[in-house]
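Input: a single structure, listed below in structure tokens.
Note that this complex is displayed minus one protein chain, with the remaining chains in position.
Chain IDs A, B and C follow the sequence of writing; residue 1 opens each chain.
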Amino acid sequence: MTARALRLGMVGGGEGAFIGAVHRMAAALDGEWRLAAGAFSTDAGRNARTGDALGLDTRRVYESFDAMIAGERALPADARIDALAIVTPNHLHAPMAIAALEAGFHVFCEKPMAMSVAEARAIADAARASGRRFALAFTYSGYPLIEEARARVARGDLGKIRLIQAEYLQGWLSEPIDNAGNKQAEWRTDPARAGLGGCLGDIGTHAFQLAEHVSGLQVESVSAELTTHVPGRRLDDDVSALLRFAGGARGLLKASQVAAGEENGLKLRIHGERGGLEWSQMEPNTLVLRWLDRPAEIVRAGGPGLQDGTAKLLRTPSGHPEGYIEAFANLYRAFAAAIHGGDEDRWFPRVTDGLRTMLFIEAVIANAESDQKWTMVDPGENE
Amino acid sequence: MTARALRLGMVGGGEGAFIGAVHRMAAALDGEWRLAAGAFSTDAGRNARTGDALGLDTRRVYESFDAMIAGERALPADARIDALAIVTPNHLHAPMAIAALEAGFHVFCEKPMAMSVAEARAIADAARASGRRFALAFTYSGYPLIEEARARVARGDLGKIRLIQAEYLQGWLSEPIDNAGNKQAEWRTDPARAGLGGCLGDIGTHAFQLAEHVSGLQVESVSAELTTHVPGRRLDDDVSALLRFAGGARGLLKASQVAAGEENGLKLRIHGERGGLEWSQMEPNTLVLRWLDRPAEIVRAGGPGLQDGTAKLLRTPSGHPEGYIEAFANLYRAFAAAIHGGDEDRWFPRVTDGLRTMLFIEAVIANAESDQKWTMVDPGENE
Amino acid sequence: MTARALRLGMVGGGEGAFIGAVHRMAAALDGEWRLAAGAFSTDAGRNARTGDALGLDTRRVYESFDAMIAGERALPADARIDALAIVTPNHLHAPMAIAALEAGFHVFCEKPMAMSVAEARAIADAARASGRRFALAFTYSGYPLIEEARARVARGDLGKIRLIQAEYLQGWLSEPIDNAGNKQAEWRTDPARAGLGGCLGDIGTHAFQLAEHVSGLQVESVSAELTTHVPGRRLDDDVSALLRFAGGARGLLKASQVAAGEENGLKLRIHGERGGLEWSQMEPNTLVLRWLDRPAEIVRAGGPGLQDGTAKLLRTPSGHPEGYIEAFANLYRAFAAAIHGGDEDRWFPRVTDGLRTMLFIEAVIANAESDQKWTMVDPGENE
Partner (left out) sequence: MTARALRLGMVGGGEGAFIGAVHRMAAALDGEWRLAAGAFSTDAGRNARTGDALGLDTRRVYESFDAMIAGERALPADARIDALAIVTPNHLHAPMAIAALEAGFHVFCEKPMAMSVAEARAIADAARASGRRFALAFTYSGYPLIEEARARVARGDLGKIRLIQAEYLQGWLSEPIDNAGNKQAEWRTDPARAGLGGCLGDIGTHAFQLAEHVSGLQVESVSAELTTHVPGRRLDDDVSALLRFAGGARGLLKASQVAAGEENGLKLRIHGERGGLEWSQMEPNTLVLRWLDRPAEIVRAGGPGLQDGTAKLLRTPSGHPEGYIEAFANLYRAFAAAIHGGDEDRWFPRVTDGLRTMLFIEAVIANAESDQKWTMVDPGENE
């Protein structure tokens, strides 16, 4: 509790960007992080305005990522940033993460981790070599009831798992806004900046990560279809996949950014021999458990029946809803704890989680381009 | 309105059977049908008790299907049954339907229509040759808000359709009750009586039929996996399929009878360029419409905003829930109207709907047994 | 089971009326009743058309209530009606019920029972003297999960009851349609035909009856406000009441017919020392139980955990929704069973239930017109 607040630097996240602001609120919420430096935009004016609005010392509002790394390294150890948040488009994740790790900074990186499995492995190598922490923003795994679900499956409440259904439906790319000046849409649909997968990389990876994280099972093979519904779009905007999990469980993954009218519909359902669970991100404080032999239960954040690990992720009593920013803040807290060297129990998504998503992306793309039904997903076990 | 009540015969549906009783309630509800004859069970005592409980003239409680057909044909035209409800296990559907049609009776048959495409085509031939009506118990398509959904899609409210997701989750076969004396489970998992598909034929067909009926689009090809999770079971208890629809829409079909804790979770979601719809059988009086550019709407049975065709399917004002039996009764009403030769507008599932499901079953099974990704579904257009 | 179908006569319920048709469907559903006679309308043409549409023998479509009573009494005992359904405006309930009982017919009467406590007592006397059965259409108490709720409270699951909240919100009288040709609205807002209470008598009584029936507790005193929001309306269209129950439980009753946009929102919530329950008529197959010390449970019609008495009220397996007509049919089944002299366990609303609602109506009206805070509700114990 009395550990000092850590100093955070940020690359990307200039005014108008969505996810940078969320990182800052999540880091600020519990008082364990303090924003200390930034290179928010390659547009000098925008960069300066962002730094000013955030109340940063102007000397620590850097004109570039490289300048920030150099500048911070030049500061005394008790002044320089502890960790760097990378909230840029995807193609910059790997080079920046590697440089930051090598310069001795911990890294909290946006997902997807990298543009390729090879890049992901290079980050893994850099993290290992540097001894620094690498966290990935699989935000949804920071929700308390996701931990509750994971713990319930792990201790066998549902019995052997048979079915895993993960879906993530958005509608905001239903129209060709990627060519109409929407900055968020623009880079996400540009293969050079987003990577091989469009919807697949942007949100399919969240659904995949949640499915593996909560079930504790790895996808062994996949049969998939990637579709681009909006004419002129250069990447997929819609993903469907059949999944075969280790141990025999069968899964479905559905992700779409052209499900017109949907908001941010990430939903996970898992069924085992004795019961099933259902969790929906848009009502994240409820976990429904269904049973073969007794009435379904509504497990609630802060309510009776929670596992110990869940309670540690909560800030308010039952009935006082916590949301997306709080889930994100749980990752920042766990990341801080790991840096302080304490409480290693607090889970956050790490290199191995990121690598799995990259292996999955590559397997899906390979399968979607082939006529064969199933493509193996490399377990990535030795990383 | 003043048309006389039609006389219904029934084969199958002895005491203890579920679906026979539902047919009888559905037929009785609106006073347009009267149960007049039956061959309810091959167990003579059970047959007699059922007939007695139903208040039937003992002379019209027949010892066998053949006896019923012969006995009814021998009655004067103004006394004999008008139509036969076939509520037996699947392997008897085709031979009985064909015999009844050839004997001049209309037929209301349980689904799946038959054991094979060939049998389904034979029924189609018999119906054509006899000039008699053939209805199939795709009950869920009798819900008023399914008609609302269909009409909305047809008039283009959602724009061009892109995504179609149909799912049907049950949990009642999670344990090996098929070998433990559960009569319902026993025949449904016996290939000789259920047919080639287990879960696929029993409930996958409902999901498929609803998807095509509401979207107005045909599935062109399918990539599927059939799984048997419960050891010793002889048919699939779990189905996953990727669907490609005519016109480019992409679909998912998920059906399972081992989703422990689920009841009767049939759900349909369709998204087009401008919006999406969602309907769930367990709350059938609500249809949610979501839009790109305005708040989602909750369309309610009996409430404002319904299409004319929907209102005709309702019996109570808004807020007075109608359910499964009423949906079923809507099919019996439409079937009666067709027999009377009036109101041809009232929709009910017919030979072509049944044939499509058989073509789908065969394509899924062929695909699931192969290594190829996609299998075409015969359009069955010329039937 | 083998008991003969009973013969039902009906007064009121001509074409276009809502509740008469519901009575007919409810009676028909289980094959235990057969409509045999009727005096549907004082408009001769409407009366004849209704009888014809229902397939009745024209000799048993009577021009008046008196003619029906006389005509049916003149038939042999094995042909005449067993019971009479009274579905007229309220002012006719008592005189017709008394006449029918005295003529030897059982009576199934719409609610509210009568225009006054005095009338209700006269019906009670007639029922007692005749030895005939008298049932009241408190339809909502026929829902299976209302029985589940009642049984749970009775066996003490919730502990001593502290709070009872009953509400019934409709919006259909938000505009002055009573003066614009809406027949349903017209008589319901006419004191001469509806009685002293408008909204109070029409739907407030349902909420009151459900509260007492499920809690097993009587209201001892009431503090109420009756409001008429729509200018020109002659009866209340909105009711609010504080309730004091025997034993110390405190309650609220809210009923309104000017809650614009609401459909048929009857909802009951009861809390005791250890937990609470919630039931909503618009999703009648779900009963939520909340507990102090464990997660809330979703008890479902047909699902695990039901009491024996609930299961007897169900016609379909879990997940196949039953609705308003089935709830109504449960009352007709119980009424039939009582007439046959069998299964007295099946509950239906009787004279005492009706009398309680009349005592409540009079207490509410007395209180609403006074400046005193509380008015006692006569327990009606000796009836």
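Assorted remarks:
Note that contacts are C-beta pairs under 8 Å (C-beta built on N, C-alpha and C of every residue); 3 or more make two chains touch, one makes a residue touch a chain.
The structure displayed is predicted, hence computed values, not measured ones.
Note that of A:170, A:189, A:240 or A:310, the residue touching the chain absent from this view is A:170. Within the full complex, the residue among C:43, C:66, C:273 or C:345 touching the omitted chain is C:273. Touching the missing chain, out of C:39, C:84 or C:158, is residue C:158.
Only one of A:131, A:181 or A:317 touches the chain withheld from this view, namely A:317. When you scan C:218, C:240 or C:280 for touch with the missing chain, the hit is C:240.
Listed here are the chain B residues that touch the chain not shown: 288-289, 291-300, 303-305. Residues of chain C in touch with the missing chain: 158-159, 162-163, 165, 169, 171, 174-175, 223, 225, 227, 229, 238, 240, 242, 244, 248, 250, 252, 254, 256, 258-262, 271-276, 289-292, 296, 370-374.
Residue positions on chain A in contact with the hidden chain: 1-2, 4-5, 18, 21-22, 24-25, 28-31, 35, 52-55, 170, 172, 262-265, 281-285, 300, 302-303, 315-326, in rising order.
The rule we apply is simple: only the chains that are shown with their structure count from here on.
Distance from the chain A centre to the chain C centre is 55 Å, each centre being the mean of its Cα atoms.
Computed from the mean C-alpha positions, the centre of chain A lies at a distance of 43 Å from the centre of chain B.
Within chain B, residues 262 each touch two or more of the remaining chains.
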